[in-house]
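Every protein chain except one is present and positioned as in the full complex.
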Amino acid sequence: MSTRPDRVVSLRELAAGIPDGSHVALAGFAITRNAVAFAHELIRAGTSGLSVTQVFSGMETDLLVAGGAVDRLTYASGSLDRFGLLHAVNRGVATGRLELIEYSGLALALRLHAGALGLPFVTTRSMLGSDLLAPLVAAGQVEQIESPFDGAPCLALPPLRPDFSVVHVDVADRAGNAVVDGPLWSIPETARASKVALLVAEEIVDVGELDPSRVTIPGSLVHAVAHVPRGGHPTAVYGRYDYDAAHLRSYVAAAGTGAEEHDAYLDRFVRGVSTFDEYLALAAA
Amino acid sequence: MSTRPDRVVSLRELAAGIPDGSHVALAGFAITRNAVAFAHELIRAGTSGLSVTQVFSGMETDLLVAGGAVDRLTYASGSLDRFGLLHAVNRGVATGRLELIEYSGLALALRLHAGALGLPFVTTRSMLGSDLLAPLVAAGQVEQIESPFDGAPCLALPPLRPDFSVVHVDVADRAGNAVVDGPLWSIPETARASKVALLVAEEIVDVGELDPSRVTIPGSLVHAVAHVPRGGHPTAVYGRYDYDAAHLRSYVAAAGTGAEEHDAYLDRFVRGVSTFDEYLALAAA
Amino acid sequence: MSADGRWTGGEMLAVAGSLQVHDGDVAVIGLGLPQMAALLAQRTHAPDARLLLEIGVFEPMPTEPSAGIADPRMWRGATAFGTTLEVLGVMAHGGRVSLGLLGALQVDPWGSFNTTEVEEADGRRRRFRGSGGGNDISSNAGRIVIVMTHQARKFAETLTFLTSPGRQVGDRSRADLGLPGEGTCAVVTDRCVITLDDHGATLESVHPGEHPDAVLADTPIPLAVPDGGTKETPAPTARQLAFIRNELDPNGWYTS
Partner (left out) sequence: MSADGRWTGGEMLAVAGSLQVHDGDVAVIGLGLPQMAALLAQRTHAPDARLLLEIGVFEPMPTEPSAGIADPRMWRGATAFGTTLEVLGVMAHGGRVSLGLLGALQVDPWGSFNTTEVEEADGRRRRFRGSGGGNDISSNAGRIVIVMTHQARKFAETLTFLTSPGRQVGDRSRADLGLPGEGTCAVVTDRCVITLDDHGATLESVHPGEHPDAVLADTPIPLAVPDGGTKETPAPTARQLAFIRNELDPNGWYTS
């Protein structure tokens, strides 16, 4: 009789599988659906030298940068919506400690999409005429070409295949088939582009309990899934919980004051606890 | 107060909006989810000179070709699964009455995808070394190029933007937001690539009744939707009704015998009735 | 703030911005003031405007204030959720978006703009958000409207960073660059409405209580004056103000 794989692991195992220096694609968007629990675990593990790709960077990336885990960030933008900017990211760029590679949102999503589909390269008109273009051309990440059909100027971008991706999903079955509710921004491409797709799930169910028409990320593409209820806190997870405005404000207050204050936040909320549940209890106190 | 559009029209209006000579993309797959009611209506309207694109052609296209509506077909394959081949299509190709343009399934889906995304062109490795390539290159529909990044040989294909697309969906709201259950093959690309996206729906509901996370085709892309329960008969619609094996067998028996017998089928089941409900009653008799 | 205190600059900005949204527009909107302007238009003169968010939200009709486009409150009433590839790709890059309504840190005479970084007085660069979908929208939508607060340093002949192309870049037109659409057609601030066409920028109207000369003095880019002179922007109506204060921004996050 044929079988279904069991891909459920602990969050610690999930994070431990990511070697220093890996290229990790993250999939949160500003203050929504960030894999915060995963970022905490990676900081506690002392992981370093990461290259992170996140189309619309948010809390998870700012935490990882503050925690010293990241050497390079590829993004199209970063913010915590009106709560503020990504202070660790911006500080890292200003001090030169963080290498930043910037695209437009569509261009970066298309690079991941091309990676997912195994396309030799992908084309767009976005970024033509902008200052985004020159550094990408200089780095060999974009070529200015003409359409072989009508001669129109356009850009060629190579596929992007991160080593890992981590997506915070609503429900996954034990084989890694996962449902994401609400808007999906670049989640589908991010999961599909990576060589190893990892999930953090609010809820885990047995194989057969999900409606296959509702599956956003097929288990065939997934390597492991960890069960972490409320693992996106303090960011929002659509239909499950709101962002924690008070916590986000205190985070930005610390992060925006300076590197030392940012580090004190990490000492208290990340390094000062040993599990995400402990963090949740501390944050609720 | 802001409003929602009402895009519901009759099937007759839907079909009447398609001028002779249009390029129409269809989205059924062999014996499943074919817009049969729409094909019937177009044949009764006497529409002619169509260029049809359907990645995995099935019943709807075979009917339209038999009905004399189609001059050119672009496809990757055509069959009625084990019920048989597309006899009208194959006869049209053999007699030269039907111009056939052939791609691989992925290559044609990518052309539609590029049309949907407005990409200057799209690239693939599929079709390299095959006999599919030469006629497409000769027709200027494919260019053999090299990746500007690694010099690897690949193919460039231009975007495809059909004038119309017609998709048979499960449920649509009155604004055209539509849910398709089950596997989706090339439905999303087909609807998004066309300049005018039309739907035939098993069921119509008010705006607000659908879970937006379940919407396969956003109403923002849709121009009109017609309500035709069982409009896919004799093909299957996942979760709603099975294919009608007896009817498919009698269809293939007629279609496979010759053009005259095929036409007699149309005289009886399409031209001999004035609505799809009449056809359904006749088919059930 | 209007001279008599009847409305704030943010309220005036939201109202003037909203008037740039046409009924029937398919509009991708950015974070903050663009949200205010778009939602106000949707609830007043442009009920058939269809809004899109780059996060993958189709046609939301939110009824409570939100902290940005990543705030689920902003997605309420949406008819469909999808991906960035669908909103920035299928809709914008695919030529189906008539309007982009966006914020900016800095604008040049041809309506190109910067959302990436600014240069401080001491020469250091301070980074903000980056492009996100802003570049994609301004590169591909039919027309672009910028809404931002008015400060002289935000208008510059040369941008610190050209995130999003306007009507031309250097001496190259959009068509030369390979871009569709007309580009930026208006810059709306809390003091005036500047319109752009292929001849350049025009001080179309100043808001009630503003004098054109004072606005020109604080807008260090070439600005033409229309035949017949710069007009006065219509004052906010009681209905517009009530909607902003009661529904759109009761906490004054964006318009206070």
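The first chain written gets the first letter, and so on, giving A, B and C; residue counts start at 1 in each chain.
Criterion: a residue touches a chain if its C-beta (ideal position, glycine included) is under 8 Å from a C-beta of that chain, and two chains touch if they have at least 3 such contacts.
Since the model is a prediction, treat every value here as computed from it, not as a measurement.
Q: For the chain omitted from this view, which of the shown chains does it touch?
A: Within the full complex, the chain not displayed touches A, B.
Q: Among B:Phe38, B:Phe56, B:Phe164 or B:Tyr265, which one touches the chain that has been omitted from the display?
A: Considering all chains, including the one not shown, the answer is B:Phe56.
Q: Could you tell which one of A:Ala175, A:Val252 or A:Leu266 touches the chain left off the display?
A: Looking across A:Ala175, A:Val252 or A:Leu266, the contact with the absent chain belongs to A:Ala175.
Q: Where the complex has a chain not shown, which of B:Thr47, B:Thr61 or B:Ser186 is the residue touching it?
A: Selected residue, touching the omitted chain: B:Ser186.
Q: Return the single residue from B:Thr47, B:Thr61 or B:Ser126 that touches the missing chain.
A: Within the whole complex, the residue contacting the unshown chain is B:Ser126.
Q: Considering the whole complex rather than only what is displayed, give the residues of subunit A touching the chain that is not shown.
A: That gives, for subunit A, the contact residues 1-5, 115-119, 173, 175, 177, 192, 207-208, 210, 212-213, 215, 218-221.
Q: Kindly note down the residues of subunit B that lie in touch with the hidden chain.
A: Those residues of subunit B that touch the unshown chain are 29-32, 55-56, 58, 75-79, 81-83, 85, 89-90, 93-94, 102-107, 109-110, 113, 124-132, 152-154, 182-189, 236, 238-239, 242-243, 245.
Rule of thumb we're sticking to: only the chains that are shown with their structure count from here on.
Q: I want to compare two interfaces, A-C and B-C. Which one has more contacting C-beta pairs?
A: A-C
Q: For subunit B and subunit C, let me know how many angstrom lie between their CA-based centres, rounded off.
A: 40
Q: Touching two or more other chains, which residues of subunit A qualify?
A: Correct list: 124-125, 152, 154, 181-182.
Q: Give me the residue numbers in subunit C that touch at least two other chains, ranges are fine.
A: 78, 81-82, 85, 89, 93, 140
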